[in-house]
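Below is one structure, written out as structure tokens; the observations come after it.
A protein chain is absent from this complex, but the other protein chains hold their places.
== subunit A ==
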């Protein structure tokens, strides 16, 4: 992959020409950069950080002292962040089309699957970074709590961290999948937000759907991830729901993106 070919010199270019294919690492670096180099992207990330901080602050003020533990600071911040990460996933894909940068992006990297792969890796890294942020904010909350008479307990099951990471990565990738499939920012965001609600309501209302929802409604299947213990049955349900909401849109979206004409 890193074969170096020195092309015949022309008068137009009298220096050594290196024709590497851009590595996936380099492309991922570029995609991470694109997440932060616009005002919109930067504010989305800042908001994600702020949300964790606000949640912890609220708990410091309102939660009973004995509940102010590290684990209790950490878990609640996951939900609002998990609400915003899919938006990040969606926008990282769809902004190429809405801003028409796909034209330059795919002209520079015509192997579109490599760009998409780099985007997915960047989104996963962002999701993992958000978990670290939640951890850091929870740590600050715990310190403050122990200084102000709260429980300040540091007891923390490591499995909780793993589950949190799975949760955030999955939500971010679901967003990216919706973005890939729909290739349109507002449409993807609305569909992403509305579909699970519709699904939850239907699951409640329509009795035959009730059992199916237990396997397909990600709101339900992801719930166990907020605890330290997830049973094998719960993992199975999670896997099935993610197959439907994550893998299928991602694959279908990849096929669509590969074939789409860039104008």
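Note that in this section a contact is a pair of C-beta atoms (placed from the backbone, for glycine too) under 8 Å apart; a residue touches a chain by one contact, two chains touch by 3 or more; residues count from 1.
In this text, contacts and distances are computed from a predicted model.
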What protein name does the UniProt record of the undisplayed chain give, "Succinate dehydrogenase cytochrome b556 subunit", "ABC transporter", "Fe-S cluster assembly protein SufD" or "sulfate adenylyltransferase"?
"ABC transporter"
Of A:95, A:185 or A:221, the residue that touches the missing chain is A:95
Given A:60, A:79 or A:109, the residue that touches the chain left out of view is A:109
Sole touch to the unshown chain from A:158, A:207 or A:259: residue A:259
Touching the unshown chain, subunit A contributes residues 5, 7, 10-13, 15, 17-22, 26-27, 29-30, 33-34, 37-41, 95, 99-111, 259, 261-263
